[in-house]
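Missing here: one protein chain of the complex. Every other protein chain is in place.
Lettered A, B and C in written order, each chain numbered from 1.
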């Protein structure tokens, strides 16, 4: 997983020290990337354990987890099958979220099948956009309240980035890369067809 | 060939677990990439043998080949000299296929000579676009019926991706990279000259 | 640091032999990259010591430091906590500086928090643009005179490139990558929303 994080960094998905990642182990314990690490240097040791309120626990007490840890915690609560959560600042979801109001709608792309359960390009895929906020407690409530809008294991925060998750690293990666690819195609097509 | 597949993945040509690849060995047996493999981790062992109906055979019976295996089978039938078939989801053919109706026409690019038999930039190159479908049996018939439209060892499926092939890996790569390059140039020029 | 320089080169941030870099060691001595090195081959040995007037000193006397050494010297003087200064010719700051008059304003991006001291996306970030010049003595005076415009450890020279710095390599990288990312997003959004 640390390898995936460094790979995404090399693609420019975690500029500066931004973005964050987590997994839930076989005992149900949540491990979150600690705050402020240069993701090009991320190591397995940079994951720390947190409780459901997003506070570091056990041997890691006192070490600061990522500022967005509470988002990870509430996603594990709302989607119990989730084992891995990835977050990216890649530009295309950010740009699309600056352009669109409430959601991203993808139509007719073969790659839509990258989302679990999708078996045809003929069914539209809809991913919600939430406004960005620094108040994680407030955002936790927003997610709980609007959970029914999340149908494809992912959402976008406006001018911030994409979250995607899955039942293992393999599926979480597939969902994040699918969302990023679809955002790239839509962005480029929108730039064109608006002409 | 596995190396080529991983290389194309690193270029973003196979987002999520998408795309598929095949070759025909000296005994005429078709080997296709199995379904659902993360292409960044693709190994030679991920190729499995299939019969002309696209079903896995021999020691691989029961392992699921790529969902698009039937496309590979019919291409080997229609173009008997073909030994290697490559498929890509790189964005430029996808974008061009969203923009154009039935075909891509390339004019005056030196790189058109990348297609076997082309010896000048002065002759237009025309690559067909087929509508995307999940029904492989239907698409097999479409290809057979419209085979005369395919003059440059390649075609594009709408909002899906590019197929290209050749008498060996070297030629198949040359055709796929030629098509991708021409799509990139045309996309960028179209974005401009429409203004 | 040499590794960072080679990495930025691989991203296309130092075309030809361009750009320059420096650090100030624990004794307060300034080390600047020497002139004309291909940054893909940059080694630690390519740093040479200079005095506050930008002239090479000590064992390096006579070796030509980067033509922009005086900029580094005056930045260390104006911002005493600075230990590392990075310079990039990446295209997005260059393009934005060709488009905008006096400054770049970033609004509502999460990544704005990459600048030291920024804790919310809700506060605008403003980075000054200075006209390019070959007269380093003149530009040194411009910087001194307009130092109050520099609030985020960085500025852009028009159609030239970005400068960013920090109290260590880690922070300097974070500032440069933050500025580049924000310029990329703004450039792409501006291209769109002007339509």
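Simple rule for what comes next: a contact is a pair of C-beta atoms (placed from the backbone, for glycine too) under 8 Å apart; a residue touches a chain by one contact, two chains touch by 3 or more.
Everything numeric here is computed off the predicted structure, so don't read it as measured data.
The chain we do not see here touches B, C in the full complex. Residue C:94 is the one among C:1, C:30, C:74 or C:94 that touches the chain not shown.
Contact with the chain that does not appear here is found for just one residue of B:15, B:65, B:93 or B:114, B:114.
Residue positions on subunit B in contact with the hidden chain: 108-111, 113-114, 119-122, 170, 173-175, 177-178, 180-181, 184-185, 188-189, 191-193, 195, in rising order. Within the complete assembly, residues 12, 15-18, 38, 40, 89, 91, 94-95, 98-99, 132, 134, 157-161, 187, 190-191, 194-195 of subunit C touch the chain that is not shown.
Basically, only the chains that are shown with their structure count from here on.
Arrangement of the chains shown, judged by which pairs touch: a linear chain-to-chain path with two open ends. The best fit of Cα atoms from subunit A onto subunit B calls for a rotation angle of 90°, in steps of 5. Averaged C-alpha coordinates put the centre of subunit A at 31 Å from the centre of subunit C.
Shared interface positions of subunit A, i.e. residues touching 2 or more other chains, are given as 191, 195.
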